[in-house]
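The complex is shown incomplete by one protein chain, all other protein chains being positioned as in the whole.
Note that the chains are named A, B and C in the order they appear, and that numbering of residues resets to 1 at the start of each chain.
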Amino acid sequence: MNQTNRTNLMNRMRKHHLFWPLAVLGALLLFNLIYSPDFFSVKMRGGHLYGNVIDILNFGAPLILVAIGMTLVIATKGIDLSVGSIVAIAGAMACLTISKGGDQNSLGLVLIAVGLALALSVVLGLWNGLLVSGAGIQPIIATLILMVAGRGIAQLITDGQIITLSSPKYEFIGAGSLATLPFSIFVVVAVFAIAALVTRKTALGMFIESVGCNPEASRLAGIRSKYIVIAVYMFCGLCAGIAGLLLSSNISSADGNNAGLWYELDAILAVVIGGTSLNGGRFYLTGTLVGALIIQTLSTTIYTVGIPPEVTLVVKAFVVLAVCLIQSEAFRKALAYRWKTRRYPGEKEVARHV
Amino acid sequence: MTNDRTPMLQMKGIRKSFPGVRALKGVDFRLFPGEVHALMGENGAGKSTLIKALTGVYSVDEGTVHLDGSPIRIHSPQESQAAGISTVYQEVNLCPNLTVAENIFIGREPRKLGRIRWKEMNRAASALLADRMQLHIDVTRNLESYSVAVQQLVAIARALSISAKVLILDEPTSSLDRNEVQQLFAIMRKLKNEGLAILFVTHFLDQVYEISDRITILRNGEFVGEYMAAELPRIELVSRMIGKELHAFEEKARASSDRKAASDAPWIEAAGLGRKGAIEPFDLSISEGEVVGLAGLLGSGRTEVARLLFGADKADEGKLTFAAGGDGLRSPRHAISRGIAFCSENRKTEGIIDELTVRENIVLALQASRGWFRTISRKKQDEIADEYIKALNINPPNPEHLVKNLSGGNQQKVILARWLLTQPKLLILDEPTRGIDIGAKADIQKLVLSLSEQGMSVLFISSELEEVLRVCERIAVLRDRRIVKEIAGEDMNSHNVMQAIAGG
Amino acid sequence: MFDRKLLPIWVTIGLFALMFAAGSFRYTGFFSMQVVLNLLIDNAFLILTAVGMTFVIVSGGIDLSVGSVIAFTTMVSATLIQQEGWPPAVVIPLVLAIGTVFGWTMGAIIHYFKIQPFIVTLAGMFLARGLCYVINIDTITIDNAFYTKVAQTKVGLPGGSFVSINVLIALLVVAIAIYLAHYTRFGRNVYAIGGNEQSALLMGLPVGRTKIGVYALSGFCSALSGVVYTFYMLSGYGLHAVGTELDAIAGVVIGGTLLTGGVGYIAGTVFGVLIQGVIQTIISFEGTLSSWWTKIVIGLLLFLFIVLQRMLGARRSSAKT
Partner (left out) sequence: GNNNNNGGNASPSPSAEVKASESASPSASPAAADKQVVLGFAQVGAESGWRSANTKSIQESAAAAGFDLKFSDAQQKQENQIKAIRSYIQQKVDVIAFSPVVESGWDTVLKEAKDAGIPVILTDRAVDSKDTTLYKTFIGSDFVEEGRKAGQWVLDQYKDTQDDINIVELQGTTGSAPANDRKAGFADVIKANPKLKVIASQTGEFTRAKGKEVMQAFLKANKDIDVLYAHNDDMALGAIQAIEAAGLVPGKDIIIISVDAVKDGMTAASEGKINFIVECNPLLGPQLMEAVNDVLAGKEIPQRVVTKEGTFTSEQAKEALPSRQY
């Protein structure tokens, strides 16, 4: 009786969409632990916690943010390639505003800078949304425009130079700590909580999934698909903007060309690892979170273990492949039953909905 | 006796489970050459699953299949086609982005040295559709530009053009009108006489008795029995299907005395409403509590009328006015806010949201009209879902089931539930009984009547003339994308309507 | 008769001509045959990749590995020829085979294990580029006689203009690809799968074989593009062709192919690539833009083009009954 209960629980757990991503994350951390036993050691240093795990959270914060926005965009069957550029623009805008001010450390100035940068990010998201939803341009190409031009805009703002700040208040956003933890973690938690609440506690999440799954049927059911798509792109812009602030304040400088370079790929990767399909529909915010953490843990592992840069990419390739193979029901079955059912392609994998 | 011959196809003890559902629990099935064999059962009984298990779309958990006396194991539709089984699946399964001709011939294109001969293919496709289906359409246009009915005909044409030993037709007639069905039957008879074994699924009892020689009944994934059609009375068939004794199953028609003249002031009134290339300007008004039917041949423009009245397409001329004041419709959303609901004929692309659950699909329209912020609480959603699952007998009765995993008929019920939930003033039903089993069909018709008694107006579109006659108080007849006649009261009989349709 | 389905392609070609005309009016020396031919010379490799990518996208997938496969091909070619002294007659078929097998493997993983193409080809992208660095972190210059000969041969055309051998290879491949897409079963199956994979399966089409084939084809095209790139650069280098996957995807999509699959034309892709080329040419003729304005103007021109294309091509969707 008890036995069956336990296997039932195991089965249910394994069916959960987070099971495999979490398993992978666990495996990565375990590997680190074996490799260097004090990987998890967290020390108190100068009033804040200090350790690898904290680093992973801190450096992973911008990626998580971008990936949260990306998740919603992908759920509407879209994609946003411009996030990297928005990251750069937001950072550049904030740093420019502050550097132009007299007293770089005045709270008012920092707040204005942050407000300006975020407003600009939302406007850029709106632009994407209008192109996709209003003009009906394919998302990948609509956002490609801003991806290309956006980097130019960022460099235009910084005049091609790196703007360096000396503003402890601004630095606090990305490098400061609150209650011994990096402040960026609180930002991520707040954004994640808002996103999760708004999508899961209101009907917005259902509308997004519905629009992503079947736009025409959604329109006929009375959903304002256009507004939803626009709102989602705006949110994605906002997330990228916040990430840009974190990144630039972490290093107290704005680098128009390099900030957020290739972030779009990492963010999409995180979303996909988290179990959301690029075909739109069901989305999993927690999955995305885990996906982003896997990516960041992987980088940290690579640095810690001392893998030479020449082979870094090869390692990354194999980890990515392993992650998705493990998540693939078909692959696990193939391992288990030596491919008994491989030739019934009509059988789509069981929905991983919970 | 056919029984002495070896069956063309024999399935024994077929079992198939999906996560959470046991769809087939040991089904036996035989199909002889030169016969039409009807597979009967309620929605969700497992008919389509049996067919898919046979053609290699699904793997079977248990059971054997013999084709022509020898055991076979089919792993994919491709193999089944190669083995001589040609299939029309329940949902139209063609590629909307390819031309009609390609959809018929893809995989078997006429070639010369590996080069596809388009001209020859188009000619062959045109000829095939014209000769066999009396369908004269431009085969070089993409399939998506045609209505579901045409798509269905194309799918059938494709299956027929594959010379095979076994032909499987899963509800091929659900969106066809009487003429088309007769044409199809003529072809089926011819093929049967040529020795083909035909498996036929439908929910129309008349059609079953008209065409089939033998009947196999499934109930709840279980094999009930195999009968000669001539030896099984209708009432018997129905009670075996639903597993209950049944007396007067034939639905009560609306007594002609019930029909009130449409004298009330119209609730909605279209004047000269039209859209270029889709429907000529028409006048139509519907009063509160009135059930108006649209009759016409395929492509006569019934769907277009419905879409204009729902704001799904924008009218480019004419006026739409409401008794409650205001005119015109900007969007479906606007229409819903005015109390209109539209149940599309095309449930796969315009109806269900297939990745969502039954519960979510049901509450979707209501939630949309309330906006994203005023949520329906989860508890309330569960209650609603349970209520409608029970009321419409949706099977399996699990609100958390993904809609895409429901059987076709049950998906249709889910969409119906979605619209009933919004408590509309005008309910537009475009082929609402498509793919619905006989019991449920009667339920739906009764439902329409009781709704109208409660004051709901209904616009009822169906390819089954009897059904239209049964539930409607007034019928607008369409021909060639134009409303040609309105028939009401005493004149409403099948003869008059047919005459109007034919243009007499 | 004017085929309505080809309208988007004509719109694309028309806008290409328009952009070219605008450039000719604005800049002296722009309006010449050689400028057009240079577009082909400089984009031959991109056209090749984009052709392979078109098949993948039409089938409803995506291939991010193409740029890395190009780099890998240049690297393997350069190493084998320059450091091992192998003859080109062996090396070229070998790298083509490697590319094909690489694509085939990705396709097989995508199909059999039902993993999203994006993620599999992303892993492929990391792997191929990573392998370049493993082979050699430096750039290797090729001075093999055959390669330099091919690289520097100018095929003269009437009027004193010329093209390179690469252009001929690219045009030949384009012709074959058009044939493949429209006149063979494989090609039509690709469109069917892109239109609706489930339906294609139920219609009894060889879905698995076709899908894997598409990725193998893309791998082959990328490898061929790598060979062409090797002729073009006469070197092997791990940082070659960074970001080419995006250029290729952009070219394909600008050329009118739907990223959701099922709709697209090879000819459109060629012009999609050339339009990006014209934009760049206009910018280098302008010659006064700073680095960042260059990017902004590229974005603006792209935007302008896409909006025009959309406006002119939109009639087609409303013309649909």
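One rule holds for everything that comes next: a residue touches a chain if its C-beta (ideal position, glycine included) is under 8 Å from a C-beta of that chain, and two chains touch if they have at least 3 such contacts.
Please read these numbers as outputs of a predicted model, since none were measured by experiment.
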item: Chains on display which the left-out chain touches in the complete complex; value: A, C
item: Identified contact with the non-displayed chain, of A:Thr202, A:Asn279 or A:Thr304; value: A:Thr304
item: Contact with the hidden chain (one of C:Ile9, C:Ile41, C:Ile115 or C:Ile249); value: C:Ile41
item: Positions on chain A contacted by the hidden chain, ascending; value: 36, 45-46, 50-52, 55, 59, 155, 159-162, 164, 175, 247, 250-253, 255, 257-259, 261, 299-300, 302-306, 308-310, 312
item: Hidden partner interface residues of chain C, rising order; value: 27-30, 32, 34-35, 38, 41-42, 45, 132-133, 137-141, 143, 148, 151-152, 232-235, 237-243, 277, 280-281, 283-285, 287-292, 294-295
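We take it that only the chains that are shown with their structure count from here on.
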item: Chain pair, most C-beta pairs within the contact cut-off; value: A-C
item: Junction residues of chain C, two or more chains touched; value: 198, 201-202, 207
item: Residues within chain A bordering two or more other chains; value: 345-346
item: Residue ranges of chain B in contact with chain C within the complex; value: 55, 57, 76-78, 80-82, 87, 89, 93-98, 102, 106-107, 109, 111, 114-116, 118, 142, 144-145, 158, 277-278
item: Residues on chain C engaged by chain A in the complex (per definition of touch); value: 109, 112-116, 118-120, 122-127, 129-131, 133-134, 137, 198, 201-202, 207-208, 246, 249-250, 253-254, 258-260, 290-300, 302-303, 306-307, 310, 314
item: Contact set on chain B toward chain A in their complex; value: 19, 52, 56-59, 75-77, 310, 312, 331-333, 336-337, 342, 344, 349-357, 360, 364-365, 367-373, 375-376, 402, 405, 418
